[in-house]
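I'd like to ask you about the structure that follows.
Yeah, one chain of the complex is gone here, protein chain that is, but the others are all in their spots.
Let's look at subunit A:
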Amino acid sequence: MHQSSVRAALTTGVAALALAGCSLTGGDPSEPTTSASDGAGGTTGGTVVLATHESFTLPKKLVRQFEQESGYTLEVRAAGDAGTLATKLSLTADNPIADAAFGIDNTFASRPLGEGAFAELSPSTAPPEEYALADGGDRLVPIDSASVCVNVDTAWFEAEGLEPPQTLDDLTDPAYAGLLVTPGASTSSPGMAFFLATVAEHGDDWPDYWTDLLANDAKVVDGWEDAYYGDFTAGSENGTRPIVVSYDSSPAFTVTDGRTTTAALLDTCFRQVEYAGVLAGADNPDGAEALIDWMLSDEVQSALPESMYVFPVMPGATVPDDWAEFAPQPTDPYEVTPDEIAANREQWLTEWTDVVSR
């Protein structure tokens, strides 16, 4: 009895170790591709590391093309949200985690800039002036933009025979009581953008506006996905609220039979611009500059909408037909400068949390 148990235990143990060993060494399918392209490139050589947030993705074909043409091997380290990325870069300013970074937006730009995380750079193609940062424009280059706008379920409003709202102030109208759902400013990036729009509109009186909004039975939830897929009538079968805070591009995703059933209210938008930069003290600054030039190329810019749900900043880029037809961009979005955001964020969020938890 004991003999057999010993043998069986040993067999199982060896099998388990073999399985684990197999996983440790040969497991990672990503490794071979990286090392393979390492050999294929070869002219200038070297790896360029990009730190970014979890939403980053670009077509593999374009990445291969970049590696072949430039001779660099691209290694992407994408993890966490935009706030996490900004904190990571700020904390590691003296020993950067990558060569380049992408995904710092205008609400978080001043933090890593203030910590000296970015080096100066001069891209070979200059992006339009309208997206440039007033402070730090020499270190961060705009790559894409996405505006956070109030969206309405136009099909719902048609069925109810009700005119949809147009402006931020309309949302406090009793006619729209109990119809709005928004992600929270403290927990969600679009939630923060919507909050900043209300700050831009009402200045220091924003707490009064938010009090009215909540008195009108607006619902504040954790994240965008809760609002859109949990409460929005056009996003969930169980949804009960036809007004949601989402993006200007969202109507392009509710197209059925050649027309969209939702609309973005273009007078309620706050524009988020995402930037890229070369990290100070990078191992491969030339590779980082080449990478950023590539991100400004028409091919990558045109791939942005389908890959990352954002609009390109370069005028030469094209957007998908659905986007061109159903997702117009705001012409005059609300603005709050990065410095103002940085200076007030903590106090605003504290006050905002007090207002919504009353």
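Keep this in mind: a residue touches a chain if its C-beta (ideal position, glycine included) is under 8 Å from a C-beta of that chain, and two chains touch if they have at least 3 such contacts; residues count from 1.
By definition in this document, contacts and distances are computed from a predicted model.
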Considering the UniProt annotation of the chain absent from this complex, which name among "NADH-quinone oxidoreductase subunit J", "Iron ABC transporter permease", "Periplasmic nitrate reductase, electron transfer subunit" or "Phage shock protein C (PspC) family protein" applies? "Iron ABC transporter permease"
Contact with the hidden chain, among A:Gln68, A:Gln166, A:Asn216 or A:Thr240, goes to A:Thr240
Out of A:Asp138, A:Asp293 or A:Glu306, point to the residue that touches the absent chain in the complete complex. A:Glu306
Using the definition of touch stated at the top, determine which of A:Gly83, A:Pro207, A:Pro285 or A:Pro328 touches the missing chain. A:Gly83
On subunit A, what residues meet the omitted chain? 1-2, 4-6, 8-9, 12, 16-17, 19-20, 23-24, 27-31, 33-34, 52, 54-57, 59, 76-81, 83-84, 86-88, 90-92, 95, 97, 111, 184-187, 192, 220-226, 228-231, 235-241, 246-247, 249-250, 253-254, 306-307, 309, 345-346, 349-350, 353, 356-357
